[in-house]
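Now for chain A:
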Amino acid sequence: MPLTLTLLGDFVMKKVVLFAVFLMLCSSAAMADTLQLLTWKGYAPKELVDKFEKETGIKVEATFSNNEEMIAKLRATRGAGFDLVQPSQDRISSVQKEFKIYQPIDYKKIDVGQIVPSMLEAVKKNTLVEGKSYAVPFCWGTSGLVVNGAQVKGATSWKALIDPQYKGRISYRLKRPALIGLGFALGFDPFALYADEKGYAAMLAKIEEELIKAKPLVKNYWANGDQLLESVRAGEVTVAEAWDNGAWKLHDGNKDIDFVAPVEGALGWIDTFAIPAKAKNLDAAYKWINFIMKPENSAVFTNAEKTATAAKGAGKFIDPAFQANFDRSYPQTVIDKIKWYPPVPAKLEALEGKVLDKIKAAN
Partner candidate 1 sequence: MKRSGMFWIFITPVLLWLVLLIFLPHLDLLLLSFRGDASWTLDNYRNFFTEPIYWLTFVRTALYSIITTLLTLILALPVALYVTKIAKPGLRGFLMVLLMLPFWVSELVRIYGWMILLRESGVLNYFLQSLGLTNQPVEMLYNDATMIMGLVYTSMLFMVIPLVSVMDSLDNSLIEAACDLGASKICIWRTIIIPHCKPGIVSGSIVVFMLVLGNYLTPNLMGGKNSLWFTEQIYNQFIASFNWNQGAAFGFLLLVLSSAIIWLGLKLTGQRLGELSS
Partner candidate 2 sequence: MEADLIVTCLNKEFGSFRAVEEVSFSVAKGEFFSILGPSGCGKTTLLRMIAGFEEPSSGDLLIGGRSMRGITPDKRPVNLVFQHLALFPMMNVAENIAFGLKRRRVAAAEIRRRTDEVLERVELPGFGDKRIHQLSGGQKQRVAIARCLVLDPSVLLLDEPLGALDLKLRQQMKVELKKLQAKVGTTFIYITHDQSEALVMSDRVAVMNRGRFEQIGSPQQLYNDPTTPFVAGFVGDSNLWTGVVVEKDGEAVKVLTDEGFVFHCRQRGGSGRSRVTLFLRPEAMIIEPIDRAGLNIFQVTVKSILFDGANSRLLTATAAGHELLVALPQNRAFDHIAPATEITLGWHPKTGIAFELLDQP
């Protein structure tokens, strides 16, 4: 009965396919000078890829993914198959401790003068494992709320996600940011509790209770960004947990819709560059980092994706419309309040996974 054999589905096949892809990559890398980039959608704009090839003769082959899948892919190949990956800074150190999928960054090869120093220092500190750091900052943003001001008044806290007055119009991604945001809203300090597994579990239990209680209020749990943006644009969802850049995209079409940084503080993330343990083309990886962090190049990315860059001096190349969005959403007081994700201890993600499953399964 070969049918049942296909059941394990994705994962077995993924491993196999990855292995096959890896074999092909090895051979193709030998033929042409190619950079295998594993990143988020939008992080390698075609304009920059073409420009990079023209300048250096190196081709960029980008694979789009997210934090969890990046880790799973590298874990499956023990850090092979890609030359450069772009995980968030808080997801690097614990993964590195456990699976050893990255290699330390040689900061001498980085043009550090192009990077905002405070951000570089923070990332270095957060990705420090056994005396070595593993990442270079690329861009940053926050998770907060996207609110349709025409229908919703006074949604300024993460608590809006469990507020009965928005019944049937609430959406969030059933992933960590919603849990952390609500943790702050319920008076915990989740980041402080990272070190205290028991305390963290107690907080998760409380959040789980609240989210299950408020589940009837939820329209749906969004799974991809475009799906959420469509729902908000259509007016089916009026308050949702979202990334700032998504909210700004909507604001361009409808001025009622805007990003709201919750009073508890928006959740700040920094996406980075990290180099897999078995990267083949180290030279190309460093060249790409130095290339894309040039002010004029990083501005191309920022203008296209509406995401703030970690590059220094990009300001004069930035689209005024983006600058307006940024200035409106991030006055200094808001920036000061941003809660930057510290590195996540590995154990906590399993705890969170179970809580998320329970919330999704609850009726």
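Methods note: a residue touches a chain if its C-beta (ideal position, glycine included) is under 8 Å from a C-beta of that chain, and two chains touch if they have at least 3 such contacts; residues count from 1.
Selection rule: all candidates are chains of the complex that A comes from, given by their letters.
Since the structure is predicted, the reported quantities are computational estimates derived from the model, not experimental observations.
Within the complex, chain A makes contact with only one of the listed candidates (1 or 2), namely 1.
Remark: chain A residues 1-12, 15-16, 68-69, 71-72, 75, 95, 98, 168, 175, 215, 218-221, 223, 231, 234-236, 346, 349-350, 352-354, 356-358, 360-363 touch candidate 1 in the complex.
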